[in-house]
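For this depiction, one protein chain was excluded, whereas all remaining protein chains were kept in their positions.
Just so it is clear, A, B and C label the chains in written order, and each chain counts residues from 1 on its own.
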Amino acid sequence: MPSLQTQLDLACQSIQHEIGVGKVADYIPALAQVPADKFGAAIVTVTGEKALFGDSQEYFSIQSISKVFALTASLNLHDKKIWDRVGREPSGNAFNSIVQLEKEGGIPRNPLINAGALVVTDSLLESKTTEDCTAHLLKLVRQLADNDSIAINSEVAQSERETAHRNASLAHFMQSFGNLKRTVSDVLDVYCQQCAIAMNCEQLARSALYLASNGTDPLTKTHIVDEERARRINAMMMLCGHYDASGDFAHRVGLPGKSGVGGGIVVVIPDIGTVAVWSPCLNVNGNSHAGTAALEALVRATNWNVL
Amino acid sequence: MPSLQTQLDLACQSIQHEIGVGKVADYIPALAQVPADKFGAAIVTVTGEKALFGDSQEYFSIQSISKVFALTASLNLHDKKIWDRVGREPSGNAFNSIVQLEKEGGIPRNPLINAGALVVTDSLLESKTTEDCTAHLLKLVRQLADNDSIAINSEVAQSERETAHRNASLAHFMQSFGNLKRTVSDVLDVYCQQCAIAMNCEQLARSALYLASNGTDPLTKTHIVDEERARRINAMMMLCGHYDASGDFAHRVGLPGKSGVGGGIVVVIPDIGTVAVWSPCLNVNGNSHAGTAALEALVRATNWNVL
Amino acid sequence: MPSLQTQLDLACQSIQHEIGVGKVADYIPALAQVPADKFGAAIVTVTGEKALFGDSQEYFSIQSISKVFALTASLNLHDKKIWDRVGREPSGNAFNSIVQLEKEGGIPRNPLINAGALVVTDSLLESKTTEDCTAHLLKLVRQLADNDSIAINSEVAQSERETAHRNASLAHFMQSFGNLKRTVSDVLDVYCQQCAIAMNCEQLARSALYLASNGTDPLTKTHIVDEERARRINAMMMLCGHYDASGDFAHRVGLPGKSGVGGGIVVVIPDIGTVAVWSPCLNVNGNSHAGTAALEALVRATNWNVL
Partner (left out) sequence: MPSLQTQLDLACQSIQHEIGVGKVADYIPALAQVPADKFGAAIVTVTGEKALFGDSQEYFSIQSISKVFALTASLNLHDKKIWDRVGREPSGNAFNSIVQLEKEGGIPRNPLINAGALVVTDSLLESKTTEDCTAHLLKLVRQLADNDSIAINSEVAQSERETAHRNASLAHFMQSFGNLKRTVSDVLDVYCQQCAIAMNCEQLARSALYLASNGTDPLTKTHIVDEERARRINAMMMLCGHYDASGDFAHRVGLPGKSGVGGGIVVVIPDIGTVAVWSPCLNVNGNSHAGTAALEALVRATNWNVL
């Protein structure tokens, strides 16, 4: 059997022609400036083995991937009660759609679409200032990645905050149904900060390792979430992790994962490890084109899919 | 033929049992406190004749009826260009629905639903402060009513502003599509002021008289809007003046009109005059129950319907 | 004041450059073959005066205009009970949309969209064979037009029947909610026949004259419908007569009317008369482009609008 590094190398090399296909997110300047030809990948296993490829040390904005960490924090804080405020079904709509919110009385479909993530963030603000809440999330991510240098890109955060019209609309809408406890402004402040967390592939893969290991960090042995919660976070990622292309991702990759418009994707291989890929050009559904292709190639070679 | 006053008396007396049926708007305290048994009516003709009934001198919040005056101001300021930013078709949805906005790229269906009215208000803010804009609208209403004492109920305005979550959602949504030029906060500030204009039935009927007279105030001879614009405002009121019950209103009353959740309704009888009614209990669609009944009775007796 | 004929001539001549703009309906061959440059118009007044222009004697398929006659028949048969099965509000959607049906439990928005017209046709089938029902409708139209030669174009009817997939879908959908009493096949049989009634402009204008005259044919003095029903049919046409462009039509023409994809439009001028126009090229909303322009020009000249 080839080594982990060889498997990663082969998979990534096989999809080099896919790099640059698609479109870099351009709704804020800080994202639009990222070179289209970047590509990085990293594998971390539950035994601590590692493999890196390409721009695996370069920082990118994790964006929606932060929703997984915020959900983890919220489940620890509120347990099942968070499911009273947000559903756990796929939405069948774009990530920022407001249609279902109207039909379903201000309860978002799941915590991995924007509306649901705003409710999750609101739930984290309970009796905290926005600064404390942001710090709390950042601390969690640093703990998960076992790396205290992880930081928020404040230029990205500010830029997101200034153009957060659609998210503001979603938040006000839920507020009108009583499904937001803090002000829209506070929720957006924290939300834009969490989206702007900058990580590299190695850190991102490392930070999701608890999800491959029943909720406990397999390297530090730190308990992060209960086993059942870890499994449920994986279920959410499997069904709703890639906006309105989660079915396509399940078809091609067959692993729980979460993507962000910064071009990052992280996937969980239960009991084995995690993989993070990054390439900024996105397909029409907002997922990294080359990143998805690399994961597909890797899973085909390793047979890591769970289905 | 009975006198105008007799006709109004008979119509209003015939529907006294309808007063109190329905529900007073209760989303803000200032509206919820209005006694359910109030009922007033006023007719003003293009020749200056008047008839009054019941609580015709009592002030109420005109709410959505202000959309007609704001549209008048906007057509004078921007002419047809406003129709690039707002449609003129019935919506087939609740007054505060956001569904069509998503489907139709941030262009509201018409200027008499909330989303459309927010765009109209935004168009009035062009190169004005919110104070100037509010003053401009109030001045127009005073001119139309030929009465300088008309004022804004600041308690209502402030209360609306504090609970304007749904309207904030609509405004941010349109902002995300570039269909709002000023900040959501500025637009809501003016919008909540205009909704809180307080008038009595006599003033309200008087203020719409230009619409019964080809755009020119028939008593002061002041030109308010061009004839064609006046007709188009009437067309909007005919098709979209009563939220998602405009068809029902056209069936029963058959006149262009506009209602507000404060319980007021004003209708235009082209070349004849205007009628304003007020009774705070609303039907399920948000229109004054007894007010609609009174108009239906009056139109049946006078044959004033246009259809 | 110019004569009726002069007014019609001037209005029609002023819009000759609009003829041919748009697109002839092409979903069935029989409609697609109609020459794009046809244009006819006819006015009939309640006193029996007439004015004709262009291809006013040429037959065309009345299509959706038949919905007005079917509604008239249904109101006579079922009175208000028909409103339990079909609403009277504008739909805010395309004429063949199924979305609202799902949301609103199989009750169509109004009798002038396809779903509503199918319910109306179903209501006419009560205790009749499809042949008797079709004959009944044709007899009504002949009576209204005071012309026994009016017939159904069976080629059009058959062609429509063979391609009625969307209408079959709407009908089955309502059937699943119990809002269809006869089989889908029977309802479609009659519906496609009624749509294929062929008339010329003169006959069409003549046939709607009862709606300009409180429900009674002003020339034959035949009572067709009660005054209130006539007014309500006009209200329906005013609010919903032109698919999802009824607001635009009200803005430009300001009269109750109904259009069909065959390129015909009929409008009612209460107490004055009716106008029928025909030109097969349709705008994006499915209404005759040149026909609407001619009506707009005529109404501007005559001031016949009701608003």
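Here is the rule we go by: a residue touches a chain if its C-beta (ideal position, glycine included) is under 8 Å from a C-beta of that chain, and two chains touch if they have at least 3 such contacts.
None of the values given here were measured: they were computed from a predicted structure.
Peer 1: Could you tell me which shown chains are touched by the chain that is not displayed?
Peer 2: Touch partners of the hidden chain, whole complex considered, are A, C.
Peer 1: Just to verify: which one of A:Q100, A:S123 or A:T274 makes contact with the chain not shown?
Peer 2: The one listed residue touching the chain not shown is A:Q100.
Peer 1: Quick one: say which of A:A70, A:L118, A:M238 or A:A276 touches the chain that got left out.
Peer 2: A:M238
Peer 1: Give the residue, chosen from A:P218, A:G254, A:G273 or A:G286, that touches the chain omitted from the document.
Peer 2: Hidden-chain contact among the options goes to A:G254.
Peer 1: Which chain C residues would touch the chain omitted from the figure, given the whole complex?
Peer 2: Answer for chain C: residues 97-99, 101-103, 165-166, 168-173, 175-176, 184 touch the chain left out.
Peer 1: At which residues does chain A meet the chain that is not included here?
Peer 2: Residue positions of chain A that touch the missing chain: 87-93, 100, 109-110, 231-232, 234-236, 238-240, 244-248, 250-251, 254, 256, 270, 305-307.
As a working rule, only the chains that are shown with their structure count from here on.
Peer 1: Any chains in contact with both chain B and chain C?
Peer 2: The shared contacts of chain B and chain C amount to nothing, since no chain touches both.
Peer 1: Give me the C-alpha superposition rotation for chain A onto chain B, in degrees, nearest 5.
Peer 2: With C-alpha atoms aligned, the rotation comes to 180 degrees.
Peer 1: Indicate the whole-number Å distance between the mean C-alpha point of chain B and the mean C-alpha point of chain C.
Peer 2: 32
Peer 1: Rounded to a whole Å, what is the gap between the Cα centroids of chain A and chain B?
Peer 2: Between these chains, centre-to-centre, one finds 47 Å.
Peer 1: Taking the mean of the C-alpha atoms as each chain's centre, how many Å separate chain A from chain C?
Peer 2: 55
Peer 1: Using the touch rule from the top of the page, what residues of chain A touch 2 or more other chains?
Peer 2: Chain A, residues with two or more chain partners: not present.
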